[in-house]
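Missing here: one protein chain of the complex. Every other protein chain is in place.
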């Protein structure tokens, strides 16, 4: 969150709040949420380093505005579904930091009882529908959730997140076509961080992201996903359109990943130079950008910021305490919830121990 | 092939040959080919009715111009690959009527030794690459054949046929994207007969066919596939562009199926009215249209036509004689060509009879 | 009791369950306006409308995933595959999403889904349309597998599958749709999953099978009777849950068994049944359990070759004679 340069840049326009239709007070709220997401992911990073977290762990650091700006405008009864890079989106949809962190720690108190882990965070009550590990796999699921909304004649909306590489999965195309044909209330959001693992988007597509929904006749837009105000305003309008029966939408949210693809991958390398990452952190940090706007408009000062940051750290510390104290899932959990219905007749487990 | 009406219509423009850059003599040749295809499919129809042909049998009647116009401009060393509705395309690529009909009859002398049947006609020598039964399944294969052409630095072209419903398969999108990214010499041809089985295209797409390649940046075009001259001219140009290194192309060839989806399906029904089919046969028969042009320009008369038709029937009769006399595959064929390499060690067949 | 075809029995089950529960809907290719490729859903569009009987694009992966999502959100989808041979395109959503969702979410998202359609061969449809697909669905936990062989079983088991709260791969057969049999009209005729059916009794040997091969097994039992050999014919009906007790009961009675199935031998269903029998009834076996399967090849088109490739009653009789050391 470098100051000088970016603050100078921000000075020129101080009416950003009116432009976005977001009050400075609300903007301070957005900043607080993003600080929480940042500190949460740093805690996950730490937890992975010291072995409290295992498996694959994909951080959202640098992409906080994409989550907050797109999920912020939703109602609690709206749905969100995502891929494996979804800690922050879960928090944004109302899953508690304790529940997410406990899941990363593989504890019984985790969102998925410790069975899902970082890639499979689920919270039915918060209508956070996962947490899916197969690239593109969640996209048809989102279409199905939207199908249910139409089927039941409800006025909800589903927001489906995916990465930029997911648009090259056939399932993405099949799912968007059906959403268009049946006019379903779904917003398909590409968190376009320009890379799929080590592959730059333009190495696997000769067109721009915003083109990807054109064969289905789905209205598409691109937005600077590092600017939480613009992103929030854009989604506030989209959600209204879709809730009003406007049919599906496709949004290219342009963002950037400040860390490696997963905790086991390098931040930079042959696929992207260190300088690029540094430049992005310096000038395109979603937290830095909003902070500078608030400073420029004198809606917040350094002291206020530090207080907010301290609060974010406090929330994460509470989550950590909860997660540390949450018990490991007991051995009885091993065979629990494989089947929603254990039929009275016949054998369901074939390993000779399942029904012990 | 109703005469009067259409002939009147045709009268107005007699320079169609110059327009298309196809000499009347060459056009007579195209007519002869299309007559062969028509008579061949009628023979298949008959063979199915009397039980000489089994399984699924999808006829191309009404779509002859799409095959002849698109394959006509190819070189023998170019490749064609298609779906399960491909008798006519095989003939157009140079597979002999005897070999195709014997395959339909399930005879040893068939293109695929009687093992493939109507849906799986293969001829490596003619570079007719099948005959594939999974909707959309051949499209990635075509991209791979084009990959080989680029890999070996050859100047060939691959033409890939698919139906209008195949564009809703994810594999179609994945395959076209890769062809675009790697700039491969492939022409993807939708034989757009407006229906996938009983489903009108516009019930499963809210956009036009020509839009379907837009996310990949592949140049796309639409053509009246009942007009063999226009189709031939269009493909002659496309093939030249692609052979010259122009990269992939996508073509919406608008045509119509005069028969049911397969021999086991009705010609018309709730999904399309009889009147529609009758109108198409009356005014959009590719053979009738070209015949009328030739008559109008006095390049052909009724007697000449009848002679050509007799010749087509003769060729089909020869094919029938060959197929009838071709032996059934012997029992030794059952286990032949499952494996290209029978390893000296270990068991490959597990039914207790394979290695008898 | 009324004599009904397998097709109409399925149609009745669909209609009754669509009537019974507004959350049930049917989606697939040609299921609505075309009445289904094999007319199983005849008339349902008119009765239930286009939100509940839905023609899909040819997007197997997509509409299967759509139905998984709809199930997450509380509906009870029925997916029709024109055949399970096309479901290879969708199997990622069946295995990675539907079959694992309930566990991954630790019980938050049950998956009350049915995937139904024909499995195995019809007549001369050749390699890409003739595979028996049971193995691909039975291997992974989280998905139940049902293979009805008669009209009554088709109706009773489909109703049970639709009411079940787990994903069910419900496997039919083109060659069964016209089969006639007695079917109870009763609206609540439900056959619980996990109960095998002893469809023929005899003391000398157990012929165990599932799906359309039941009818081949019955032919074999009749032939054997003429030779004075009595055969139990056990129709598993459901592969998961599996009625292991019924399998052990017949094997412990006859001490000899043959498993008959339509599909390929390597890791065909029979392999698992053999593995269970030899583990749980080892001392009761007087001979190895033999298996009769399709030829271990892709299905050829030519009628004469296809006939050679398919299992038949004579092969079953030969296997029975072998386990009887005759």
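Things to note:
In order of appearance the chains are A, B and C, and numbering begins at 1 in each one.
The rule is short, and it goes like this: a residue touches a chain if its C-beta (ideal position, glycine included) is under 8 Å from a C-beta of that chain, and two chains touch if they have at least 3 such contacts.
Note that the structure is predicted; figures quoted are calculated from it, not measured.
Summary of contacts with the chain left out: across B:144, B:163, B:247 or B:288, the touching residue is B:144.
Although one chain is not drawn, the whole complex shows that of C:204, C:232 or C:296 it is C:296 that touches it. Within the complete assembly, B:344 is the residue of B:51, B:76 or B:344 that touches the hidden chain. Checked against the full complex, the candidates C:36, C:57, C:77 or C:270 give a single residue touching the omitted chain, namely C:270. Interface residues of chain B facing the missing partner chain: 79, 81, 112-116, 120, 122-124, 129-134, 137, 139-151, 170-171, 173-175, 177-178, 181, 333, 336-341, 343-350. For chain C, the list of residues touching the undisplayed chain reads 61, 85, 88-89, 91-92, 95-96, 99-100, 103-104, 126-128, 131, 135-136, 138-142, 240, 264, 266-272, 274-275, 278-280, 282, 285, 287-291, 296-298, 300.
Chain A residues in contact with the hidden partner, per the touch definition given at the top, are 54-56, 103, 106-107, 112, 114-120, 132-137, 165-166, 168-171, 196-199, 203-205, 269-271, 328-329, 331, 333-335, 338, 349-354.
Methods note: only the chains that are shown with their structure count from here on.
Set against the C-alpha centre of chain C, every other chain centre is closer than that of A. With centres set at the average Cα position, the gap from chain B to chain C is 36 Å. Computed centre separation for the pair chain A/chain C is 41 angstrom, with centres defined by C-alpha atoms. Residues of chain A found to touch two or more other chains are 170-171, 173-174, 177, 181. Among the residues of chain C, those in touch with two or more other chains are 56-57, 59, 61-62.
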